[in-house]
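Right, one structure below, let's go through it.
A protein chain is absent from this complex, but the other protein chains hold their places.
Showing subunit A:
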Amino acid sequence: MNFDDTPEEAKFRAEVRAWISANAPHDLDEDLKKSGLAGLRLPGRDIMAESKAWQKKKADAGWAVPHWPKEYGGRGATPIERVVWQQEEGLYNQLAQPFAIGQGMCGPTVMAYASEDLKRKYLPKLASGEEIWCQLFSEPAGGSDVAALRTRAEKADGSDEWVINGQKIWTSGAQYSDYGILLTRTDPNVPKHAGLTMFIVDMKAPGVEVRPIHQMNGGRGFNEVFFENVRIHDSHRLGAVNDGWNVALTTLMNERMSIGSRLATGFPEIFGFVADFQLPDGPAIDNAAVRAKLADWAVKSSGLRYTAFRAISSLSKGERPGPENSIGKLVAGVMTQDIAKYAMELEAEAGVLTSQEDAPAAALFQNMVLNSPGMRIAGGTDEILRNIIAERVLGLPGDVRVDKNVPFNQAPGR
């Protein structure tokens, strides 16, 4: 039992470290260090321009998406090398955020299902950050139950084109995306999972309209996307007609594979905060009640860290990581929310302040309180994650489904 790199890993790490040290945008270091849970802040700079610049630099040297095959913009790195890269990229990984969904979810789906021509057309630019992709699955009628989606794709008479009509929602990054992978209903006369088809859609095509959603925390990262008679050529279909659910599973499997990236929990932030923050009888960290709370979060935080190390160890041995990594977001989401609320509780009356100038700790915890409900919903709600653990890890039976084996257009709620 050790934390040591194998000789090959050590050699790879040294190479990565040297390249990053020589090429990273060090002028952003200070701002990147200060960013984090409150989101990326680069005062006086264009975040997208900085992100694209760093991604392009990585791409030119083959580091854009290291684990992708060379011909699609990667360098054919092994899973453990991918982890080493993420660990070493560290701070600068925040700049990869606009490309995360495209590279993490859309790319693998395109790689698995698109024609060779399309792969060579789209993947290298997705890798280099020249083009940004989004994922268009959720709808007003289907969030957790994504297979209940209603957006229609119908074959246009006498042509090789499909016509899309409907609405997507919660689409991160749609406002600056060039392409998306789009899950549609092609046959409403069969049960819901059996009538879906996946496409690549040009987000600049006529009939696509993106409307930002004003979030409860004031941000506008999510969007509604409307499709009105949008035409997609059949060559841009991913997988067989009506096999879209299996294609979507490829995408969703990749969603939970990001092992090397560290999950934000707010623990280092609250630990630092209570070490300095004064209660009437001294530093908050000396208070027994505070310590009990801190200890609970400390062992969750270390538990997540070492759970990730166990998964990395599996990768290092060339094995598939076990299911234990599925707990990450479930633990981190609630914990972030609890930590933020507790810090505000310590701040007492001043906890209501939200400007960086007035609020304690530059309003970090107030921002967390307003962001954290989203963390517990995006990418699978806490409840769906518990269902996944119970069914796929513990082997419990699925819930009774009243819409199973019922044609979609006759299912309850339609």
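Note that in this section a contact is a pair of C-beta atoms (placed from the backbone, for glycine too) under 8 Å apart; a residue touches a chain by one contact, two chains touch by 3 or more; residues count from 1.
One rule holds in what follows: contacts and distances are computed from a predicted model.
Chain not shown in the complex: UniProt lists it as "Acyl-CoA dehydrogenase family protein", one of "Transport permease protein", "ATP-binding cassette domain-containing protein", "Serine/threonine protein kinase" or "Acyl-CoA dehydrogenase family protein". Set against the missing chain, the residues A:P7, A:G44, A:G318 or A:P397 yield one that touches it, A:P397.
From the options A:A96, A:C134, A:I312 or A:A359, the residue with contact to the unseen chain in the full assembly is A:I312. Screening A:A112, A:A194 or A:A298 for touch with the missing chain picks out A:A298. Against the chain not displayed here, subunit A makes contact via residues 1-5, 9, 271, 275, 285, 288, 291-292, 294-296, 298-300, 302-307, 309-310, 312-314, 316-317, 324, 327, 330-331, 383, 385-387, 389-391, 393-400.
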